[in-house]
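A short worksheet on the structure shown next.
The complex appears here without one of its protein chains, the remainder shown in place.
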Amino acid sequence: MLVALSPFQLTEGLVFFAFAFVIVACALSVVVVRNPVHAVLLMVAAFFSSAALFIMQGAEFLGLLLIIVYVGAIAVLFLFVVMMLDIRIVATTKSRRKHVPLALAVASLLLAELAAVVLLDTTSAEQMVAKPSPPAPTRPLLDNTTELGLLIYSDYLVVFEIAGLLLLLAMLGAIVLTHRTRDDVARQSIAEQKARSEKARLVKVASKDGV
Amino acid sequence: MIAAIPLLPLGAALLVGLFSRRIGNALALFVTCLFMLVATALALRLCFLVVRGFETTLVLAPWFSLGTLEVAWSMRIDTLSAVMMAVVCVVSTLVHVYSAGYMREDVSLPRFMAYLSLFTFFMLALVSANDLLQMFFGWEGVGLASYLLIGYWHHKESAARAGVKAFLVNRIGDFGFVLGICATYAMFDTLVFGEIFARVPDVLGREFSVFGWQIEAVTAICLLLFMGAMGKSAQLGLHIWLPDAMEGPTPVSALIHAATMVTAGVFMLCRMSGLFEYSEDALAFITCLGAATAFFAATVAVVQNDLKRVIAYSTCSQLGYMVLAVGLSAYGAAMFHLTTHAFFKALLFLAAGSLIHALNGEQDMRKMGGLRAMIPLTYLLFWVGMLSLVGIPPFSGFYSKDIIIEAAWTSHTLPGLFAFALANLGVLLTACYSTRMLVMSFHHRPRFDEQVMSHVHESPPSMSIPLLLLACGALGSGYLLKDWFVGNGSDAFWRGSIFVEDYHTALLDAHHAPRWVKSLPLFLGVLGIGLGLLCYQILTTLPAHLARFLRPIYRFLCEQWYVDALYRLLFLKSAFALAHLLWRGGDQKTIDALGPDGISNVVRWLGGRFRLLQSGYVYHYVFAVLTGVVLLGAFAVARHL
Partner (left out) sequence: MSFSFSAMLESLLPVSLTHYVLLSSTLFVIGMLGLFLNRRHVIVILMAVELLFLAASMNFIAFSSASGDLTGQVFALFILATAAAEVTIGLAILVVYYRNRASIAIDDISDLKG
């Protein structure tokens, strides 16, 4: 039985499936390809498509954030590390065949569970969402970014601050972990210079007397 | 004041023993010797008081009470215990002083002195006991001290083994002693000596039933108690520990294994005279065994080459004389010989110690000789001890040994005659081996090397003064004490402390023995000395010829009548086999295999299996997490089905 679809719905469906296809294909490739540089680039594509889907659902701020953070920062970080580490493309030699029965057993159990959920549970996802939709707004809705900001800086202020702190900690952690003093680079150490000098000497100064 | 006699040595032992690492050698010597001197003075004073008629029983403190059995720490002061305490204190003090010189260079001298004092305490607790249980306390205590002192040089394996051997062999005797105590309590309902003796008439005629075999109760008790005495006094059968005990330092041999501890068995028999008098069978057995020991030990002593072992077998032999005297109801003679023996045997041992000291620890008589001129004082003292041991008048051994041999004749019983014959043979052999010992050690040319020669020296005063005092004892004690111990005044001397049935008249009749009986031991003694001089001084090749000619007998004597070998074959082998079986089969393969080892093996095996889970690979862990999630999901789905 066909339901008449509006052109908007038709377009929306096409766009969704196009992006969904890209996401799934790229994600799979990220996992499968051998060259890590390719994997990073494919991951960028997957995130890009996801951002598009976010925007389609009205989450413009998050969609753009995803592009800026992931495509702009994290992906670059990945690429940077991948290239810095000079990772050789290693071929795995170990046989995986002996693990196949176990993998099949777990996979079939998972499949059976999913089938059971789909076949036995008649409640659709929409019904699960509390339907009498949000209480009538007391004020006209603003755009997505503003609404999000109002929420973050009121109800979730503490959590938001903690998230910021977490990012700061991550930055410090990364620096502490990767920082090292290098012997082949000239640096000035004032304390060492002072200690090396022959003229300087330690004088025991009597308390309250001065030199 | 009386209680101080045993408590002073205990105090010295605790003081010096507990602080043995802090206290210096000099202080340790001073404390122990001083305490012993005071105790000796008290004991001698007590002895004089008792001789004049003083008698008491002190109850110091309650020990325990168990049902109707009430036991107290107590001291029974009568002639028997007073004499014993005096002997123990005097010899112990002299040995304490002697040790100051003999053990001077030992690293753990305070420990040694503490052991000596501890031994003295236990010995005094034994002899002053008023009941069998306290006597057993002292009995075990001296056994412990003996073990500690035999194994004093514990880094020497033979010494440690000898200590264990002495302890174990004594356990066999003590087992009999404990059974005897139990049987006594079962029959008499008391363990106090006086009460036991008072109740003997009620018990006479009652019987024990052992495996359907009826045995008279008094005889059974006597034999069990005598078993204890056999162990402690090294009678034939349980004597095997005494020669090995010579591994201990020489002062220990003199004090414990000659003068005091080994005579505890004889003392106990005398103390229990009120019981033994009622069992003719037990007395006959004691007579025969004592005589056999006297003869056996004397024969073995003839072929020993170790100086101290000769004296040890000699001690064993003399203990046989004492025991056979007890068997003849001649308790006074037994105590008399005990006292004189304490002096002359301690003298012999300490003189031997002086000799060994001079030779830097050499004990083998074949490597001695020619010392007569180098250490004349020791030589002279050795003569005194030896003549006393052989029984030449006027030395003390003459009086005490002769009275025993005469009593054996006048008892007019079959065991008595058996004892008379063996005792006389023993005198002959005693004279032989004593002369041999003396000649081999002091006469002829030196058989040791130059290096030892340069060391030979007369002992310091701390050693020679005790020796001189003991020599006085060995000289005079026999003549001075004979009237009190065995003579006309003996009844008044012993008063109630020794009980003799009216028809046991051997000791009384001994004074009226035929002339030939009286002179036979002396004649045999002189003959023995003559034989000894002939074999070892004049015809020095004769002993070797004799040994070759009488080879089987020589072997037999060298192997100590094969007693040790027999025990090894009969008991040790089977005991080791059983122990091995229990060790391997019972302990290792059953208890350990199922217990600690089994558990640890299971844990190790499980650990080995579980270890494989910890592969270290991230994807294994992720897979485990995924599997867990899937299983949880399966659980959730299953609940909704």
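For clarity, chains are labelled A and B in written order, and residue numbers in each chain start from 1.
As a working rule, contacts are C-beta pairs under 8 Å (C-beta built on N, C-alpha and C of every residue); 3 or more make two chains touch, one makes a residue touch a chain.
In this text, all values refer to a predicted model and were calculated from it rather than measured experimentally.
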item: Displayed partners of the chain not shown (whole complex); value: A, B
item: Contact footprint on subunit B, counting only the chain that is left out; value: 610-620, 622-623, 626
item: Residues of subunit A in contact with the chain not shown; value: 2-3, 5, 9-10, 12-14, 16-17, 20, 23-24, 27-28, 30-31, 34, 36, 39-40, 43, 46-47, 50, 53-54, 57-59, 61-62, 65-66, 69-70, 73-74, 77-78, 81-82, 84-85, 87, 89-90, 92, 94, 124-126, 129-130, 133-134, 144, 147-148, 151-152, 156, 159-160, 163-164, 166-167, 169-171, 173-174, 177-178, 180
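We adopt the following convention: only the chains that are shown with their structure count from here on.
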item: Rounded Å distance between subunit A and subunit B, as computed from the means of their C-alpha atoms; value: 92
item: Interface residues, subunit B side, partner subunit A - complex; value: 623, 626-627, 630-631, 633-634, 637, 640-641
item: In the complex with subunit B, residue positions of subunit A that touch it; value: 106, 109-110, 112-113, 116-117, 120
